[in-house]
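Only one protein chain is missing; all other protein chains are in place.
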Amino acid sequence: MSEYLHDEPVVPRTDDEKEKLMNRLKRIEGQVRGIQNMVEEDRYCVDILVQISAIQSALKNVGFSVTERHINHCVTDAIQKGEGDETIQELMDVLKQFSK
Amino acid sequence: MSEYLHDEPVVPRTDDEKEKLMNRLKRIEGQVRGIQNMVEEDRYCVDILVQISAIQSALKNVGFSVTERHINHCVTDAIQKGEGDETIQELMDVLKQFSK
Amino acid sequence: MSEYLHDEPVVPRTDDEKEKLMNRLKRIEGQVRGIQNMVEEDRYCVDILVQISAIQSALKNVGFSVTERHINHCVTDAIQKGEGDETIQELMDVLKQFSK
Partner (left out) sequence: MSEYLHDEPVVPRTDDEKEKLMNRLKRIEGQVRGIQNMVEEDRYCVDILVQISAIQSALKNVGFSVTERHINHCVTDAIQKGEGDETIQELMDVLKQFSK
């Protein structure tokens, strides 16, 4: 049993949605490997830090896209069924964690 | 010519330092691939968001380690040579970017 | 005309809700004045920074309370009326700003 209210979104992601998310995540994966190369090449610390913050901002944007879709589908669905409370609480918990 | 004050740290990273950083970055790379799998499996949004925030905190900690080493070596070296101003300004710029 | 979708919440805040928010904001106001005293007394930088981060976290928590109430009332109301899109977009915009 998942610790979350659902195992998957109430409306499945379309192939197009999946592809867009995957492209962004593949780019982030590439950026992480880029930093590994910088460490191997013993690159300057500030240069590495700038790359890390670029990844953080890319990740944050992916997070906001996932959040927006979640509210548009799962939260909206729960509210329309009159079951919004739990889903909103779950959303708030993850927003707080996401903002640390 | 790099846009930074140096191309590499004033004191080269030891193999041990490199290995520790690489292990953390490899783990982060694995976590990013883990999220890609979650997207492929169309996993629940909140579950994905929790994984994204785990990567953000791991990345932030790598950033702090790089920052600490930078201050201990490059910033300290510049200060001891009486050339601290530029290096401190560079440090502040990257701290501000890193905190966005 | 306000730049926002509404001038006030769809469900007015109760006196009790207002009082709770005001108490937290009064405390934050007192903390800001406390830092002013520290500056007057020329207190150590790190001491001041710790107080600033205490205010940031208190403010963040006030923000989350306001966000939660907003989702529970204004966003829920809009979704129930089938007008969720605009309200959700407005929510995402403010979440992004709030996370900078």
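Chains here go by letter, A, B and C, matching the order in which they are written, and residues are numbered from 1 within each.
Throughout what follows, a contact is a pair of C-beta atoms (placed from the backbone, for glycine too) under 8 Å apart; a residue touches a chain by one contact, two chains touch by 3 or more.
Predicted model, so just to flag it, every value in this text is computed and none were measured.
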| item | value |
| --- | --- |
| Chain not shown, its touching partners among those shown | B, C |
| Contact footprint on subunit B, counting only the chain that is left out | 60, 64, 67-68, 71-72, 75-76, 79-80, 84-85, 88, 91-92, 95-96, 98-99 |
| In subunit C, positions touching the absent partner | 2, 4-9, 12-13, 18, 21-22, 25-26, 28-29, 32-33, 35-36, 39-50, 52-53, 55-57, 59-60, 62-63, 66-67, 69-70, 74, 90-91, 94, 97-98, 100 |
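The rule we apply is simple: only the chains that are shown with their structure count from here on.
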| item | value |
| --- | --- |
| Touch-based graph of the chains, sorted into line, ring, star, complete or other | line |
| Innermost chain, taking as reference the mean of every protein Cα atom displayed | A |
| Averaged-CA centre spacing for the pair subunit B and subunit A, given as whole angstrom | 19 |
| Distance between the centres, which are taken as Cα means, of subunit C and subunit A, whole angstrom | 24 |
| Contacts with 2+ other chains: residues of subunit C | none |
